[in-house]
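Removed: one protein chain of the complex. Kept in place: all other protein chains.
Per-chain residue numbering starts at 1, and chain names A and B are given in the order in which the chains are listed.
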Amino acid sequence: MSEYPRLQSLRRINRVMARYYVQRQVLARLRPLAYVTSGAPVEILEALGILTLYPENYGALCGARKASVDLCRVTESAGYPADLCSYARSHIGAVMHPRDAPLRGMPRPDLLVCCNNICGTVLKWYQALASLYDVPLFVIDVPFQHTTPAEDHAVAYVADQLHEFAAWLETHTGRRIKPDKLDAVLARSREAVALWQEILAFGQHRPSPVNAPDLFVAMAPIVALRGTRRAVDCYRRLKAELEGRVARGIGAVPGERYRLLWDNIAIWYRLYRFFRPFMDDGACFVADTYTNAWTVELEPQRPFESMARTYSGVFINVDLPARTRIIAAMARRFEVDGMVMHVNRSCKPFSIAQSDVRDRLRDDLGIPILLLEADMCDERLYNEGAVRERVEAFLEML
Amino acid sequence: MYTAGVDVGAITAKAAVFGDEGCLATALILAGYDRAAAARQVLDQALARARLAGQQIACLVATGYGRVQVPGADRTVTEITCHARGAWYLCPDVRTVIDIGGQDSKAIAVGERGKVLDFVMNDKCAAGTGRFLEVMARALEVDLVDFGHLALSAPRRAKISSTCTVFAESEVITHLAAGADRNEIIAGIHEAIAVRIAAMVGRIPVRDTLVLAGGVAHNAGVARILEEKLGHTIAVPAQAQLAGAIGAALIARD
Partner (left out) sequence: MKTVGFLTAYVPEEIFHAAGLTPVFIFHTPEDEGRARAHLPGFTCWIAGSALDQALAGKLDGLVGMAMAQTCDTIQGLADIWRQNVAHIPLLHFGMPLRLDSPSTRQYLLAELRSLRGRIQALTGHPISDDALWQSIAVYNRTRALVRRLYARAPHLAPSDLYALVRAAFRTPKETYNEHMAQLLELPLVLPDLGSRRNPPRVLLAGCELADPVLLDAIAQAGGRVVGDILDLGERYFAIDAATGAQREPTAPDQNPLEALADRLLALTPTPTKYRPSSDRITQVMSLVQERNADGVIFARFKFCEPHGFDYARMAHALAQAGVPHLLVELEQASQAGQLRTRVEAFIEMLA
């Protein structure tokens, strides 16, 4: 990878995330700790000073460190079918065998918070965790948006639950939520999200100073540290570095010839290696739907209602036509020449309608779109030979 | 009293004839396409060796994939129940039976007198069965009979990570193309199947004595590496492949 310019800020982000895990080990002895799903309204927890950890982020870490396969085997030996989500299998394996897991696992949670706006699997995963840890679980039910915009009674249902959730947290931690604290956290989230959106927008430059794998590394704070000053800090630096690259005309892929869009979660155990043949051919992934999932707006007034609407409207919680429109708009805005859609075995919401999305986009945009079957964490499902052939054929099409 | 057991598998058919003193004779042939004919033929062979006539058999129990096609069977019993019983006869200390056949594999937790306490099967996927070895032996142009010994002769094992036979075959070809040592690849193949089987076995309680049955039992490479993965020694009775038929004949006496 030495001939491709490396973003310094990413090293910083990696250090921040490493420290994040270590800090939680320490702070968990002093403050309540909650495991949270990536689409949960974390601002409420943040406002109460409750520490958060993200099993999904940990799952991605296991994938990136190539620890997933062994952990999945542990989970499968305990009776979990091998065709379940590989984030869940990796994490549950780490819970069962922490000594063999990255970072020796995560500290025990005091609370579990599960929000199904990203998928239904999280309910089952968190029920398993509730059983393994014997700690209280709160489930936030966010109805799938079969129509756009969301229906009022569905948003009201979510808002009601958020009030219920806040009360539940107060009961379980003995802490009280202060409205101005929540406002401050929401303001920081908005700032971080705004910065993140700006960072993603850099991909519109020619050449793009950023490539999808860079964003996969950079996204950790927006998921796991949203609402904190550290996230804002990280992204201010990254934004500055990208501005610097644009000013000097430096692209993430020197000699950028093709601009591509990536759909679905990253292939964590091939984080940069997967993109090598593309980079060698001058192809840069200037946009993607995964990192774009964290660009929802949070309005300043009526925090609970605004959170309800925001968290209901995340990318994989909206209907197929809405998702297709979002991707098409992204493709146009970033002026892409082609798309690669990762058919991720582990994530049904993200992957289930890709064939239909592809058909419509191909007609609409007239660009080549590759469907690539793999898995985000379980390397046993990755067929190197088949992937290579498809990628080569696709590059020839461009 | 004389009884008989016939085990008609996907690839071979086996028969055992029992008297009050114990096992009188056994036989093993290729099953071919006509399971009924194979059943008749293998039983006749066993009877001939026992110097008995068909009418002298008080009860015939049929087992295996083709058990419903065995003519003259008084009862059909699954190969799980029969293998457990048969393995117990061959090795009375048995508590865990691992049967690796041509098309499926199973692990059986065995109790008193060969009674089945628990079992787990793999019959959906070729990896973890004799078929996996067959496919790989063909890819490497090696005789199956030599496969196990070649595996044990290599100092290192090539890494084969795919769980799927088709994927694994393409990995093997990639290794060959890269100039890897053939015996190390063979060792890697045996490691892969052993890991698969060990994972399956791990789903039932594993207790000594472990007994290996089925066609693949005689592959020393699989047996040795499986011992390594499970951390237990594994007994391989000389009549491992006949455990099903033996068990069936014993059940016929119940």
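One rule holds for everything that comes next: a contact is a pair of C-beta atoms (placed from the backbone, for glycine too) under 8 Å apart; a residue touches a chain by one contact, two chains touch by 3 or more.
Keep in mind that this is a model prediction, so the values were computed, not measured.
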For a quick check of understanding: of B:A15, B:I80, B:A127 or B:V172, which residue touches the chain that isn't displayed? B:I80
Considering the whole complex, which of A:E164, A:E243 or A:D280 touches the chain not shown? A:E164
Option touching the unshown chain, where A:G120, A:P149 or A:G249 are the choices: A:G120
List the residues of chain B that touch the chain left out of this view. 65, 77-81, 104, 115-119, 121, 123-124
Which residues does chain A use to touch the chain missing from this display? 78-81, 83-85, 88, 116, 119-121, 123-125, 127-128, 131, 137, 139, 141, 143-144, 146, 151, 153-154, 156-157, 160-161, 164, 319-321, 343, 345, 348-349, 351-356
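The rule we apply is simple: only the chains that are shown with their structure count from here on.
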Chain A-facing residues of chain B, complex: 161-164, 167, 170-171, 174, 199, 202-203
For a test of understanding, state which residues of chain A touch chain B in their complex under the given definition. 69, 73, 76-77, 79, 379-380, 383-386
